[in-house]
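Heads up, one of the protein chains got dropped from this complex, but the rest are sitting where they should.
== chain A ==
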Amino acid sequence: MAIVNRAEGRAYLTPLVGFLLFFLGFPAAVNLIYSISTVSFETLRSPSLSGFGNYAAVLADREFWGAVSFSMRFGVLTALAECLIGLFLAVFLTPLLAKRSYLMAPLMLPLMVAPAMIGLMYRLVLHEFAGPVPYYLFEWFGDSPAFLDVDNAFRTLLVVEILQWTPFAFLLFYMAYVSIPLEVREAASLDGASALKALWWIELPLMLPTLVIAFFIRFIDGFRVFDNVYALTGSGAGGSTTSLSIYIYQAFFKGGAIGKAVAASVVLFLASLVVLYGLNWITGRGRR
């Protein structure tokens, strides 16, 4: 095996580091400058530094906190539901998929559709006069809920997100579940452990890192949700379904408050780092 000394290692890494610095570092630096500047579309190339007023404006904005609350609730609830349903499917469908692996393709189908398209699809499917769901509910029960009114919009958005992304969690859990060594299960069985006990005390602990990672990925995705929420409800009546991403988009484009929008995105980035380190710590403890 070839030994690479420190200097050679640095030389090999230089192109990658240069690439990252240019394509990630440069935009990040520009954004940091914008976040402490007075800037508009007309002055994008000549922002004037103005201190931390944009951060103060963001943190004092009740709509920002409304968006944080929406994103937090949406992220946690969808990640939890997707992980629980995905885990359930992984455990109970594994024997079936072992015999009929071709079933995996249709199970993954929702992942193939762009989230914005999913939003548009459900806008049609749930429309009281054009959609099949309200049509059959009217046929069978004489009434249909208004899926996108202010009382139901949040629940509808949750269900749409969960339907699309549960296959992703399922895929991760399925791979983790089938990779548990057969000997471990056989030993548990010989010791008289029931299937439920084996799942709780042996299989789930072995799958814990995957569970945490899946939850983390789905939480981050749910937290920064934009496409399907925007396609289905815009930002909701009175801004009731404004996620943090939609808040940033609206502040940037519609409000022209570029500095404030970028400051909000920096706050979002810092909050994501906190979550990332928190989960890293949890998975680290799990491994120890």
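We adopt the following convention: a residue touches a chain if its C-beta (ideal position, glycine included) is under 8 Å from a C-beta of that chain, and two chains touch if they have at least 3 such contacts; residues count from 1.
Rule of thumb we're sticking to: contacts and distances are computed from a predicted model.
Colleague: Would you mind picking the UniProt name of the chain not drawn here, from "Ion-translocating oxidoreductase complex subunit D", "RNA polymerase sigma factor (Sigma-70 family)", "Iron-sulfur cluster assembly protein" or "Extracellular solute-binding protein"?
Modeller: Its record in UniProt gives the absent chain the protein name "Extracellular solute-binding protein".
Colleague: Considering the complete complex, identify which of A:Y34, A:F64 or A:F147 is in touch with the unshown chain.
Modeller: A:F147
Colleague: Touching the left-out chain: which of A:G86, A:P115, A:G236 or A:G259?
Modeller: In the full complex, the listed residue that touches the missing chain is A:G236.
Colleague: Of the residues in chain A, which ones touch the absent chain?
Modeller: 41-42, 44, 123, 126-130, 145-150, 153, 230-240, 249-250, 253-256
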